[in-house]
Each structure stands twice: as C-alpha cells, then as structure tokens.
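Note that this complex is displayed minus one protein chain, with the remaining chains in position.
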Amino acid sequence: MTRFGGMTAIAALMAGAMSLSGPALAQNFPDRPIELIVTFGPGGGADVMGRQLAQLLEPELGVSIPVTNVAGASGNAGLTRLSTSPADGYTMGTLISLTVASWAAGIGDNGPEDFRVIAVVQSTPSFLFVAANSPFETAEQLIEHARANPGALTVATSGYGTQDDVALIVMAEQGVDMVNVPFSAPGERYAAPLGGHTDVIYEEPGDVVQFLESGEYRPLLIFAAERHPEFPDVPTSGELGFDMVYLNTFRTLAVPAATPDDVVDRLEAAVIAATGTDAWQAFCSQTYTCLEPLTGEAAQEEVSVFMQAIAAQLDD
Amino acid sequence: MFGGRVERADAPARAPVSWRRIVSRLALPGGFLALGLILPAYMFDRPLRIRARGLGPDAWPGVFLNAIAVIALLWIIAELWALYAEGKRKRAMPIVEQAEAYDYSKAAAAICLLLAFGWLLPTVGFPIAATLFILCWCFLGGIRNPVALLLVSLLGMLTLLWVFMGLALMPLSRGTGVFDDFSVWFLRFVRIY
Partner (left out) sequence: MNTFELLGMGFQNAFALWALLTIVIGLMLGVVAGALPGVSFVNAMAMALPFTYSMAPTQAMLFLGAIYVGGVFGGSISAIIINVPGTPASLPACWDGYPMTQRGEVRRALAVAILASAVGGLTSALVLSFAAAPFATFALRFSQPEFFAATILGLISVIAISKDRPLVSLMSLSLGIVIGTVGVDPIYGVARFTFGVPAMQSGINFVVVMIGLFAVSEVIDLIATNRDLRPSNAANANARVRFRDFWDVRGAIARGSGIGSILGVIPGAGATPGAVIAYGVEKQVSRDGDKFGTGIMAGLAAPEAAKNATTGSAMVPLLTLGIPGSAATAIMLAAMMLHGVNPGPLLFLNDPTMVYTIFAAMILANILMIFAGIGVAQFFSTLMKTPPAVLGAFIILLSIIGAYGVRNNIFDVYVCLFFGLVGWGMKRIGFPTAPLVLGVILGPLAERYFMTSLANYNQDWTVFFTRPISGTILGLAAVFAIWSLWPVLRARYRSVVLLLAGRPG
C-alpha cells in the first residue's frame, strides 16, 4: 500500500535525521518517557512480562515507561510499529518466539535483521504433560504406546507451523507419531487434557503453574539438553533417544536495528539490573523462566537460529 | 429488496417492467455473485508453504464465498420471479418514498470530511487534526458563530487529549516531522507529558 510505504519512508527519514544528533542524545539518555510496545493483547505471557519489566526498569532508567499493547498479525503489527519508530531508544518492543516462528511461515514484513535484541529475558523449555488421571505414568509408557499405535494419541498445541508443531514432526519422523490438535486459545488448550479431550498437552510450565501445583498435570518429558532443576525426575527427550534441536519459548526486549550502540548499552545495563532484583526473581521462579539474560550477539543468535530451525521444517 | 414488497403493492398501475428497473434490482445480487466467484482466487498472496493437514486454511472462507455465490444466485432468481409476477399482474411496485428529507450533498460533504480526517491524522497528529475536524463538522452542521466554533473545537480537543492521552495513557498519533515536534511541545504545554 503506497500510503503505508510513504509513512515508512517518512519515518525512516526521521530516524535518519535523529541518528545524526545521536551522540549528543545518548549522553543524557533517557530524558523523556520510553514507550514499551507489547506486541500482543492484554493478559498474555508477553503482556505480563512486559508490564513487570517496565515497572522494574522505571527506577533503573529514571523515566516512566508506559506500556502500549499493539496486537495483530502474530505480533507483527506491533513490530512494524517498532521498526518504523525513530531508532533512538525511546521505543522498545517485545519480540517473542511465536512471532519469530511466524516470520518463517511468511507472515509480516519484518525479519531478524530489522531489530537489535537488547536481551533475551525469559526462556523456557517445553514439556509434554498429561492429566493426573491419564493411564500414562511415564514418558516410556507414552512413547511405547505411540510407537505401537501411530496417530492414535492427540497432543494439544498452539497451532500448525509453531515450535510445538516442529517438535511433533521431528518425533513423528523418529517413529513416534502423535496427532497435532491446534488450540489457539490458551484457556481451551489448558482445559483439553483435563477434560479428556486430548491425551497430551505440549506447553511451557510457566503457563500452567496452577495445574502443576494442584497436581492436575503430570510432566512426562522435557525438550531440553538437560533436566530442569525444578523437575529433576522428568527425563529429557535426548535421554529417550530423540535427536532434535531444542526450541525454547523465549521472550526478548528489542529496539530498531539502527539504534546507536551507547543507547543499547544503557538499556542492556538497565535490563540486567532489573532482572537481578528480588521482584523479578520472584516473578521468574513463579513462571519457571529464570535465566541469566542473554545479551548482544548471543541474543541476536538465539532469534536467527530459532527462525532457521522452524523454516527448515516448513520447507520439507 | 424483493419478496415482501410485492404483496404490499396495491396501486392499480400498469407499466411494463423496464430494463432500467431490472438492472437496478439485479445489480446488488449480481455484484455479490461476482464477489463470491472472484475472491477465492485472491485468498493468498503467495504460494502456501505448509504441510497438508486437515482441510487447510482455504476451506472455511471458501465455503462462505461459495455460500455468497449461491445466495446471490437465489436472490437473483427471487428478483426475477418478483419482476415476472409484477409484469404478469400488470402492476408496478410502489416507489419507496423517503420518510424524511435526506440531504445527499451534506452526506457527501461529511464523507469527504471523514476521509480527509483519516488521511490527516497520522501526518499532522491528533491535536491539530481533531481541532480542524470539530471546526469543519460543526460548520457543516450549521453552527456559524465563530466564537462558539473556536471554543467548541479547542476545548473539545483538549478534553479528549486529557482523557485519552493524559488519563488513559493512549498513544494517539503525534504526527510526523515538524508536526511531531509541535505535538510534543503542545503536550508538554498542557502538562500531559
């Protein structure tokens, strides 16, 4: 659309003009409110993360950080707004694995090269859970049953073409064929194994804490290189003989790619400080998402590796 | 549109059904028929890159586009039937008269104003666009007192700014370039920033 094209061009020009005055600007960065774009609607994981982080970043940066929810197109509507904002650090956004997966499927007009990832602040492996009354007590039983009866077991996931889907496809290629049942509404997905509508659910533990603590969900398998410290009894997919790339669900904070280095450094330091606070530690241990924030090249790498892994599966 | 009206027609008129009437009554369902037949081809921008599972992403909208085509066809048949019945009974349809005077030129002006506002909003920012819009709309609506016009548009814009940008923290458009600078200055001036 030409109108949007024009807007983008104007925004890019402005971004260019602003970066000319960059060094002077960065000296006393930040001196006005920083807008944090949450790329999904209120109530979801990205929203809770964004609002929590904004609250903890405010004292670190000394300015207010109003949160704006810009939802649509798997998070790409918000990211387009971010990438066309002036690259001066006064606009940040959430960039999460779901959106990166959508790029691989051809959604959106953004890519990893349009953003500078300040830090990966949350990252969590996914699990296969069953309901407490499920006949499967261990991962071995589940896998044995799936091997013997291809396509008989159903798994609730967040959709086709997501990391959930890729994990199931890889398992199917290695002889364990379970049916992907896409539930895009989280509430319905969580209810599926409890109501006996699906046999298994593929989920990150932070989103189903309530069911884990009440014992209604039983974790069977973790998709990670090592066992999770909170779930020492749950075997990894590698231990059970699966050969796969581990696709963690991650949530990052990003700014437009052209943002000057010193501004990024300032934001990075603030994020590291904010995630070191007790409040953040309490939040992340509640949601099983604690990690040493990945920054710089490593953070950027996480995003592109994830995208390539998804794209490789889709291209088959 | 069709059906219902036929029963109500009780004027003892005669005129044969003119081509113009036929065309005017078939235009809408004809347009829908075309829509239902053409749109399936434009569902996707690029070739699909997904594994074939289930019915696919084209099934659901496809069904309803077909439904549109079928309903349009039934509609055309019903219209033709009604026209046929009309001709056979040698009766014209009563002309549906307007209940109240409708000023189409004013409506057209209002639509132009709306489009202009939509176009201006992202460029010049909410404060300027809203002030101009209220001013023009009230003028169009018959308010001619310049003091009233200015007061309503300025105070109205300020109230909206305060409620939505000040209290609800909504990021309304500030415009681009010089307009952005102006909006930031203005927002600081009225103490919202």
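A and B are the chain letters, set down in written order, and residue numbers restart from 1 in every chain.
Following the convention adopted for this analysis, a residue touches a chain if its C-beta (ideal position, glycine included) is under 8 Å from a C-beta of that chain, and two chains touch if they have at least 3 such contacts.
Everything quoted here is computed from the prediction, not taken from an experiment.
In the complete assembly, the contact with the undisplayed chain comes from A:Pro182, out of A:Pro33, A:Pro182 or A:Gly296. Only one residue from A:Pro33, A:Gly111 or A:Gly159 touches the chain missing from this view: A:Gly159.
Only one residue in the set A:Ile34, A:Leu61, A:Ala167 or A:Ala192 touches the chain that does not appear here, and it is A:Ala192. Of the residues in chain B, those that touch the hidden partner chain are 1-4, 6-7, 28, 32, 39, 42-45, 48, 50, 53-61, 64-65, 67-68, 71-72, 74-75, 78, 85, 89, 100-104, 106-107, 110-111, 114-115, 117-118, 121-122, 130, 133-134, 137-138, 140-143, 152, 156, 160, 163-164, 168-173. Mapped onto chain A, the interface with the missing chain covers residues 1, 4, 41-44, 47-48, 51-52, 55, 68-74, 76-77, 80-81, 101-102, 105-109, 154, 159-162, 179-188, 190-192, 194-195, 197-198, 209-211, 213-214, 216, 282-283, 286-287.
In the analysis below, only the chains that are shown with their structure count from here on.
If each chain is reduced to the centroid of its CA atoms, chain A and chain B end up 38 Å from each other. Residue ranges of chain A in contact with chain B, taken from their complex: 7, 10-11, 14, 32-33, 35, 66, 68, 105-106, 160-161, 169, 180, 314-316. Listed in rising order, the residues of chain B touching chain A in the complex are 46, 49-51, 53, 122, 169, 171, 176-177, 180, 193.
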